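Up next, chain A:
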Amino acid sequence: MRWIRRHLLAFAALAVLAYMLIPNVVVAIFSFNNPKGRYNYQWTEFSTEAWQNPCGTPGICESLGLSLRIGIVASLIATILGTLVAFALGRHRFRGRAGTNLLIFMPMATPEVVMGSSLLTLFVAMGLPSGGGAILVAHIMFCLSFVVVAVKARVASLDPRLEEAAADLGANALQTFLRVTLPLAAPGIAAGALLAFSLSFDDYIITNFNASPSSITFPMYVWGAAARGTPVQINVIGTIMFLAALLVVITAQSLSNRRAKAA
Partner candidate 1 sequence: MAEQLSGDLRLQGLSKSFEHFTAVHPLDLTIPQGSFFALLGPSGCGKTTTLRMIAGLEDPTAGQIMIGDKDITTTKAYQRNVNTVFQSYALFPHMNVLDNVCFGLKRRGDKDAKKKAQEVLELVQLSEVAKKKPVQLSGGMQQRVALARAIVNRPDVLLLDEPLGALDLKLRRQMQIELKRIQSEVGLTFVHVTHDQEEAMTMADTIAVMNGGRIEQLGDPATLYEQPRSTFVANFLGQSNLLKATVTGEPGSEGTVIVRSHDTDLEVSREHLPDGIRNILLGVRPEKLRLGAAGGPNQLKGTVTDVSFTGVATQYLVRMPWGRELMVVQQNDGSARARVGENVTISWAAEHGFALDASQDAEAGAEREDDRG
Partner candidate 2 sequence: MAEAPALSTGVSAPPERQRSNWVPYALLLPGLLWLVVFFVVPMITLFSQSLQEGSVDEGYTFTGNVAIYAEAFQRYLPQLLRSVGYAASATLLTLLLGYPLAYFIALKAGRWKNVLLVLVIAPFFTSFLIRTLAWQTILSDSSPVTEFARAIGLTDLLQAVGLTANDNLMASKFAVIMGLTYNFLPFMILPLYSSLERLDPRLVEAAGDLYASPWQGFRFVTWPLSLPGVVAGTLLTFIPAAGDFINSKLLGNTQTVMIGQVIDAQFLRVLNYPLAAALSFILLVLILTLVTAYVRKAGTEELV
């Protein structure tokens, strides 16, 4: 008993962690379920059918493909734009710093309902159609701020003396940027890109406001399924996503560890 009291903090911490992970575990378990009805709430019997046929339900893999495409493009553009802003904020002095900080922060502070609906009113007023393009524009917008935060943290911790040393050794501005600054900032940029991708991929509310019947993203598909009936394939894909995310994060960690050891 006394042992528990001394390790109370550890127990509390791990209990919270368990709370955070249980749904993932449940998703994985129920991906092996063979439900009786349309919904996947009750365990009926073990079956690997959904795993053998992950694209079995109509529309699911198309929506996945759309989400991936939008995610990659949005992430790419948001990362480029956001990295530029982060460098400006982290490296340079300029007027309007407070305003810039505020403008970057606002999308993170605004509820998705408001952002999604306001974009809808803009597109309607301008006569632009909903659909893939509108979704892409919206995603770039709200991912940008997160990229800025991720990269700025990294940029701010870069030692300017390294760039001075490069210049001292004969590198011009472009060479310094490509060979010194960029590689050093790379982990932050990668983190920002990853974050942008996941935010885009997982977004429902803003997407829903700007979608059309021909542009169903994966979250929208899942939402519809919640009303119509949840195919087990959703759990399969959810589990795959979880494992893939684990893999990526672990790889990123070990890469940065190796870099830290080499330093």
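Everything below uses one rule, namely that contacts are C-beta pairs under 8 Å (C-beta built on N, C-alpha and C of every residue); 3 or more make two chains touch, one makes a residue touch a chain; residues count from 1.
On the choice of candidates, all candidates are chains of the complex that A comes from, given by their letters.
Predicted model, so just to flag it, every value in this text is computed and none were measured.
*Asks:* Pick the candidate that touches chain A in this complex from 1 or 2.
*Replies:* Every other option belongs but stays apart; chain A touches 2.
*Asks:* Going by the contact rule set out above, which residues of chain A touch candidate 2 in the complex?
*Replies:* It comes out as residues 9-10, 12-13, 16-17, 19-24, 26-27, 30, 40-42, 81-82, 84-85, 87-89, 91-94, 97-98, 100-115, 117-122, 125, 137-138, 140-141, 144-145, 148-149, 152, 198, 201-202, 204-205, 208-209, 218-219, 222-223, 226, 230, 234-235, 237-238, 241-242, 245-246, 248-250, 253, 257.
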